[in-house]
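A single protein chain has been omitted; all remaining protein chains appear in their positions.
On to chain A.
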Amino acid sequence: METNTTHTTSLRVNGADYRLDVLPWVSLLDALREKLNLTGTKKGCDHGQCGACTVLADGKRVLSCLTLAVMKDGSEITTIEGIAQNEQLHPLQKAFIEHDAFQCGYCTPGQICSGIGMLKEGRAHTREEVAELMSGNLCRCGASKGIIDALMEVKEGGGYE
């Protein structure tokens, strides 16, 4: 191992500034979970195959397991812990509870972050398109119907900014 020098990385996560000394091989996901104790972002595969680790990086949804922490030096990261505003749940969070869009809840943070990113992209117009563009987020509990129902409600209500 020759690359064992740490790199100072600045991240703005959920509105707070952090300076982290990380090895270059530390994923953004592990940095969030292990170094910042932001365990709301989940690890379901570590290989970009499940979507559980989705966060918003400068407003865009990214898979934090496929992103090295050092790559995001200077970026603004929003994780599930930063979605609600002072106790006030985001409309999508409320819709998830209302539509029972989860069972075990392990895919939920990724679904919500991905959902917010997807709605912002403005590419999905129909239910089918929403389902298609959310298909990188697996749910093993089979909560698909509730997830897409919740997204459609928020999309149509327009409350996703």
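Throughout what follows, a contact is a pair of C-beta atoms (placed from the backbone, for glycine too) under 8 Å apart; a residue touches a chain by one contact, two chains touch by 3 or more; residues count from 1.
Keep in mind that, in the parts below, contacts and distances are computed from a predicted model.
Colleague: Tell me the UniProt protein name of the chain this structure doesn't show, selecting from "Xanthine dehydrogenase family protein molybdopterin-binding subunit", "Amino acid ABC transporter permease", "STAS domain-containing protein" or "Cell envelope biogenesis protein OmpA".
Modeller: "Xanthine dehydrogenase family protein molybdopterin-binding subunit"
Colleague: Looking at A:K43, A:K72 or A:K155, which makes contact with the chain not pictured?
Modeller: Touches the omitted chain: A:K43.
Colleague: Mind pulling the chain A residues that touch the left-out chain?
Modeller: Chain A touches the missing chain through residues 1, 4, 23, 25-26, 30, 33-34, 37-47, 49-50, 52, 79-81, 83-84, 89, 93, 96-98, 100, 102-109, 112, 128, 131-132, 134-148.
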